[in-house]
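The complex appears here without one of its protein chains, the remainder shown in place.
A and B label the chains in the order they appear, each numbered from 1.
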Amino acid sequence: MRNFTNVHDIGDLRTAVAEALEVKANRFGYKNLGENKTLLMLFFNSSLRTRLSTQKAAMNLGMNVMVLDVNQGAWKLETERGVIMDGDKPEHLLEAIPVMGCYCDVIGVRSFARFESKADDYEEKIINQFIRYSGRPVFSMEAATRHPLQSFADLITIEEYKTVERPKVVMTWAPHPKALPQAVPNSFAEWMNAAGYDFVITHPHGYELAPEFVGNAKVEYDQDKALEGADFVYAKNWSAYMDPNYGKVISTDRSWTVTAEKMALTNNAYFMHCLPVRRNMIVSDDVIEGPRSLVIPEAANREISAQVVLKRILEGLQK
Amino acid sequence: MRNFTNVHDIGDLRTAVAEALEVKANRFGYKNLGENKTLLMLFFNSSLRTRLSTQKAAMNLGMNVMVLDVNQGAWKLETERGVIMDGDKPEHLLEAIPVMGCYCDVIGVRSFARFESKADDYEEKIINQFIRYSGRPVFSMEAATRHPLQSFADLITIEEYKTVERPKVVMTWAPHPKALPQAVPNSFAEWMNAAGYDFVITHPHGYELAPEFVGNAKVEYDQDKALEGADFVYAKNWSAYMDPNYGKVISTDRSWTVTAEKMALTNNAYFMHCLPVRRNMIVSDDVIEGPRSLVIPEAANREISAQVVLKRILEGLQK
Partner (left out) sequence: MRNFTNVHDIGDLRTAVAEALEVKANRFGYKNLGENKTLLMLFFNSSLRTRLSTQKAAMNLGMNVMVLDVNQGAWKLETERGVIMDGDKPEHLLEAIPVMGCYCDVIGVRSFARFESKADDYEEKIINQFIRYSGRPVFSMEAATRHPLQSFADLITIEEYKTVERPKVVMTWAPHPKALPQAVPNSFAEWMNAAGYDFVITHPHGYELAPEFVGNAKVEYDQDKALEGADFVYAKNWSAYMDPNYGKVISTDRSWTVTAEKMALTNNAYFMHCLPVRRNMIVSDDVIEGPRSLVIPEAANREISAQVVLKRILEGLQK
């Protein structure tokens, strides 16, 4: 594997999950792979889980890790040619990115949607520039439209807990006070579709995701109906994708909060969320603390998904 | 040892000091202990000495280290159940803490007294939440009421320099322009009492420490009298503990500054301070630079106290 930005990069999902479970049982079994290899983790946005789990995964593999925090928006890179750079952008990406590539073997990049230009966000302008100009394998630590390390961890978790071959997985929108990117729901949909589960998306009108991510999922506007018979409930807020509301909060309807009453409609479903989660907006205390909540095992699998991705990239470097 | 927050966690002090001196003579002799073990250092407050010395100690033991800086107050965790989290707190501690525990083997926490609620501070609400919810051994890198890695380093230093079995140790308040926590003096008192030294505390009226920390120490309001015959003078500022002045500066009386004249009252005492120190407020230039000043050896022992604590926690993980 060279780069990792979406579900297609990981190849066959059964193989990937099997590898994940093997890595999970033997985290330090591949320390030679990372010897004398350096991971550069570059954060354009703040991070807790991704930072710690990815660094841990790299260290499990024997890698050296360098972390670079780029203050949100403070490090402005010029991207155009021909500009007289006498303003607030001190560096051009055509120098900055290859130079970072000089000092490491693998680059992880976090760069959220900025909601300034839907086209820029959905073309994944930033991470694609790293892929194009860094000269190194690049993986996403959440980009503008996808969060594949999260989705891979979600998949591993579902595979660990499912009791039927093809479970019913319901991703439900839930309210949140701030405008959040669509990266997590987009990515989760992409992976669930690829996994071939019985996958349903439910949200209020106006919160439709981009068609390329919805794929063959069933979209159901009635949350109660969507939840019927669910084996896994994946809650998440996102802001609107559809124009003219791109990046906006158009509802904070708390009737969408996942409560015990809602969970009672399911097939005794497990509850999932990528965290951080706002309690009693997204989900009630009793559901997230209850015996069917998988939020902590799901977070713990972030180390595993990152380790599989790094392991495959390192194996790719050996060829 | 599972957790380390106070003097009782370290057990017999003679044994602990003996182990410290052995570690000091052979810092890299225990590198196998930390192999494949990861320390997460979490700072809710800024740090220089504690950050560097603890990281160094962990690396001496062969551990991997991850450092997480939480901007002062910027990362607000909800702590109550039932709250509709639509405000400025994006995450509940019941998710945040166990997740951090997923990615490491040992957690160090720095979280100062906030002076907002004396009860919250003295119940050590924050570090106790990490002990309760992280699933990992937790040690204090200075909490609301104690700074045990500092006190342990102080004890090691006194044991290295003392010439009588039971030296007279005097902890004296000294002036400072800002309101400082009581963690260092509380903790020092706790360790000196446990060590069984001839221990005297001196401060202006109104600066009485909590009785559980004063213990059997002699409290003397006349600084000159307190200093008579002292073998070690430990200077420190703290803000008032007693209500209604909790967390307030009620005196900046510079007659309490430790000067050569004051030191002349002692038994040619050594001078100690945990640093950082404000010169000519806490202590005069000539005393801190003089041949009896132990501030640098004392700081150097921070690496040793941290290494003993981490070593014991790692040994505990092996059982």
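By definition in this document, contacts are C-beta pairs under 8 Å (C-beta built on N, C-alpha and C of every residue); 3 or more make two chains touch, one makes a residue touch a chain.
Predicted model, so just to flag it, every value in this text is computed and none were measured.
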Chain not shown: contacting residue from A:18, A:99 or A:219: A:99
Touch with the omitted chain, as defined above, among B:22, B:212 or B:289: B:289
Hidden-chain contact residue, picked from the options A:10, A:23 or A:40: A:40
Options A:18, A:68 or A:264, residue touching the unrepresented chain: A:68
Chain not shown, touching residues in subunit A: 36, 38, 40, 64, 66, 68, 78, 81-87, 90-92, 94-96, 98-100, 102-104
Touch list for subunit B against the chain that is not drawn: 27-28, 48-49, 51-53, 55-56, 59-60, 177, 252, 254, 275-281, 285, 288-289, 295-296, 299-300, 302-303
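As a convention for this text, only the chains that are shown with their structure count from here on.
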Intercentroid distance (Cα basis), subunit B paired with subunit A, Å: 40
